[in-house]
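After the structure tokens below, expect a handful of questions from me.
Missing here is one protein chain; the remaining ones are kept as they sit in the complex.
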Amino acid sequence: MIGTGSAPSPFGQLSGPTVRKVKDPFHGDLLEVSMGPQHPSTHGVFRMDVTLDGEVIVKLKPVFGYLHRNHEKIAENTSYLGSMPYTDRLDYLSSMSTNWAYALAVEKLAGLTVPDRAQYLRIILAELTRLVNHVCLVGFLFNDLGTSFTPLLYAFREREKIIDLFEALSGSRMMCNYQRFGGCRVDPTPEWLAAASRLVDNFPSFLDEYESMLTGNEIMLARTQGVGRLDPKHAINAGITGPVLRASGVNYDLRKVDGYGFYPRFDFRIPLGDHGDTYDRYMMRILEMRESVKILQQAFRELPAGPIMDPKAKLRGFRPKPGEAYGRLESPKGELGFYLLSDGSPNPYRYRVRPPSLINLTLLEEMCLGHTVADAVVILGSIDIVLGEVDR
Amino acid sequence: MLGSGILKGLAVTAKNFVGSYHDPARMVTVQYPEERSKLPENYRSFPLLVCEDAADPMGTLRCVACQICEKECPPQCIYIEKSKDKKPDATGKPQLYPTVFAIDTSVCMGCGICAEVCPFDSIKMDQVFEVAATDRFTELLLNREQLAKPNSYYHSIHPTEAAEVDARLAAARLAAEEKAKAAAAAAAAKAAAAATAKPAAPAQPPSAPPTASASSTAPAPGAEAPKSYSRVS
Amino acid sequence: MSVTAEAGTFLERAPLVLRDAVVQWFPAPLQWLAHHLITIVAILAVFGVFFAFTTVAERKLLGRLQNRLGPNRAGLPWIKGSKLFGLTQPFADAVKALTKEDIVPAAADKLLHFLAPVLVVAFSLMTFAVLPFGRNLIPVELDAALLYFFAAGSATELAIFMAGWASRNKYSLLAAMRALAQVISYELPLMLSVVPVVLVVGSLSTSEIALAQGGWTFGFLPHWHVFTPWGFFGFLLFLVAALAESNRAPFDLPEAESELIAGHLTEYSGFKYALFFMAEYFGLTALSGLGVTLFLGGWQAPFAFLEFIPSYAWFMLKLIGMIGFFIWARGTLLRLRIDQLTRLAWQFMVPLALINLGNAAFWALTSGWSGPLQFVRWGVSIALVVGPFILLGRGLNGGRGPRTYRYATS
Partner (left out) sequence: MNLALILISVLILGSAAVALALRNLIHSALLFVGCWAGIAAFYLWAGAEFVAFAQVLIYVGAVSMVVLFAVLLTRQSDAAEPMNPDSFSRFMRALVAGGGVAGILVGAILGTPMDVSTAGPAPTLTVKEIGGQLMGPHAAALLIVGLLLTVALLGAVVIAAVDRPEKSEDAS
């Protein structure tokens, strides 16, 4: 019988199906079940070919690509500015931080500087996106655990308030298309800033109510503690980043490692987990939300006045000099990077996205072996994948 | 003690249940067709063509068919055909106008880049989102008659932005008039000078007005950077 | 064995008087048939409408739990724009269920596929025969009424198996096996939590159990079983077992949408699916009715001065209260995994039910104690139950608890 403890190094594990030879008659043949792509709980079009021995998973093959839209090839035939609205469609739950990652890469490529007010605005919007993303994830995780939408709708009630702020600022709730190379597109009005800081101030009270409802819940403890354990060594070898990695106890957060934007000016802490199971991944998101609230409160206090756009930045006819650049930031799902290779023409020669969701998905099988189908659904929910980013 | 977590959970849902009757924060439903939540000013859905007055939309279109938005549009969903003749635009300068201006709203994703790069403030983002249609090809492919909306409507949906644009256009029109007067005065002075020295040389034809060169670099939107192009009639 | 209408307010006797009046119209040999037919028609009418409005109540209550309005747009069919706060929603759903195409898979076992919904509704309706709705309003006066209730209830398992097997679908068979494992493993705690009531009352007949809970001490403390330690604890066990038996809330594993689509109902559509839905609600109402009869004093009024309200109104009020709790639990609690569910049944519920049985025996034996001994009696009775609850609870929870987290220092 295969337990996760005896799993060899992940790359060996993924190569061949480790199916037990059937010896005694009581263990009937294995049941091949394909969950998805049209399945209520797989967060979009994603399929898992699961081989079951009774209730226990013996082999799990993730199948994706149903939402592939040829994003990178299209980007090679569009101008740098033209690709910006498409980056919203990558991780459609956190479009502001994806925009920032793309803008970061282009600014590194073209050597543009960004005024202070724009840097602060970018941090404010990135942390607001982190709140939106983590609230969504926690809501969906409880939906997979089987509540009939109640925690999800509480989470979405809070998400709506933040999304309405994005709409008032950038013009669209989820497809913000807000950042430009060298700054931001629209300067927030004082009322917007007041509404945003009011929202951030009473966000912790929502989190307290949410935690009191669910974190101590016995069924939640039974369903998630010890489920889908991820070994730190395997996580590092597989290149996993973000809350999934930190839940296994590895201290790697790009905001501290790279110190991009004005993050070094803010003091915030990075929560780390000890067991690396689904409960830890859930708690990582809750604690990260509390840290984001601290960052936001400091940012609203210290937001300077001044221009939001680098005057030298040209909107059209933008031709960076030939060269390459890799800009990355800590998106709510992990390390999101954009690699750009420019040949001096208005279109990038090569445009590559490092999708954290796809890379976090590679170890899904190792986490699910030995668990039941119900656990596999919960483990998938705790990894937080968005198919727009996985398939690009 | 086993069950305390579950009881706390039940308490929270009970609080929400009771709260939904008196606490507006816990009753978030907006009954859509009857009640409508107010759209923020920056909200954008699909583009619209601004025309000066509602009576004669096709005559007073601001658009000069420069096709910048057609080139910049990421999904390439704008199609423009230039006119052969010219007609004077708001500041009196003869400009081309689009005979065909079609946007395929089934392709358009409402990103607003066309409104951003348009140097003549002629295409802006509308706030209509009830665009259900029964036929994808005819009803969602909007021609310029369907796209054109009067400036008054533009003021109603984007008040501050419209005010800025009007202020800028007015300033540009004033600058154009001064220049025209200055040019006329200079021409008159030259003519007078020529008249005094008329016997010396035949009157030179008035120098052709320098053609307007719409500088391609439309400055970034934002309150303080005025449009750097100038037009002389 | 017809129950004649006797003393009580007019409202109290109204249903019986009406029934006897109608029975007179029939010729003598057919009178007993008319008597029972009227009872059946009454049950079907009352609980058919009750089922309809339970579905609406569930959707509206869940809505309110989740900060939104439930269905409120269903109006009268031909009056344009009439909105009756969704009260006609169930009839709209019924029409939808009727008009939807009823697809039977080609490989399905036609006979069993058709028979399953019929049997599941029939058996869950049969359980209504022994519930005492009012002072004399009991459809069939049986001496072994409780045994009849559980016999009819356990027959629904057969129908679930038929549904799972007849659909010839890998998922529905897997889900049918899970549903059976769940229903069978929760039948034992359900019956064991009911046995203390039989022990104290001394009879299996539900009307006698309801009668035994009459009377009030000091005029306002009713003698309901739920106000005794063994009764309160038995009621909790009964609630959890009833939740599991009717496949609801934390135990709605068979139709767990996050796993096996719609469980053994995957291949059903149209009115057959609505029948399964109806059977689940009838089962839920029947179990709540039984719970009300056994623990909440059946049709007894809570206070002496409220005696004038007819007894069947009290029964309905308590029934609505219990179903309200089921809906509330459905809106809040997470779902258990299949092995946790069966472990909860065998390692936690069954031992506690047996201990509670001993506790009820202790309570029955010491009924003679009075004065200070009363407190000792209550103390021992409570300790007898709470002690094992905490010990078994700690064993079940496996030392799991909310964790504290460290923060990165660098």
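General remarks:
We call the chains A, B and C, going by the order they appear; numbering starts again at 1 in every chain.
In this text, a residue touches a chain if its C-beta (ideal position, glycine included) is under 8 Å from a C-beta of that chain, and two chains touch if they have at least 3 such contacts.
Bear in mind the structure is a predicted one, so any value in this text is a computation, not a measurement.
From the set C:E58, C:D93, C:E157 or C:E280, the residue in touch with the chain omitted from the display is C:E157, counting the whole complex. For the chain missing from the display, the contacting residue among A:G226, A:G239 or A:P346 is A:G226, taking the whole complex into account. Residue C:L112 is the one among C:L61, C:A97, C:L112 or C:I138 that touches the chain not shown.
By the touch rule set out above, chain C reaches the unshown chain at residues 109, 112, 142-144, 147-148, 150-152, 154-155, 157-158, 161-162, 165, 177, 180, 184, 187, 202-205, 398-400.
One rule holds for everything that comes next: only the chains that are shown with their structure count from here on.
In terms of inter-chain touching, the protein chains here all touch one another pairwise. Put simply, the C-alpha centre of chain B and that of chain C have 64 angstrom between them. In terms of their C-alpha centroids, the spacing between chain A and chain C amounts to 44 Å. Across the assembly, chain A contributes residues 150, 154, 157, 213, 216-221 that each touch 2 or more other chains.
Residue numbers of chain B whose C-beta contacts span two or more other chains: 2-3, 6, 9, 12-13, 16, 28. By the touch rule above, chain B contacts chain C in their complex via residues 1-3, 6, 9-10, 12-14, 16-17, 19-21, 26-29, 31. Put simply, chain B touches chain A in their complex at residues 2-6, 8-9, 12-13, 16, 28, 40-44, 68, 72-74, 109-113, 116-117, 125, 216-218, 220-223, 225. Across the complex, chain B is touched by residues 78-79, 81-86, 150, 154, 157, 160, 164, 167-172, 175, 177, 180, 185-187, 209, 212-214, 216-221, 307-309, 311, 313-317 of chain A.
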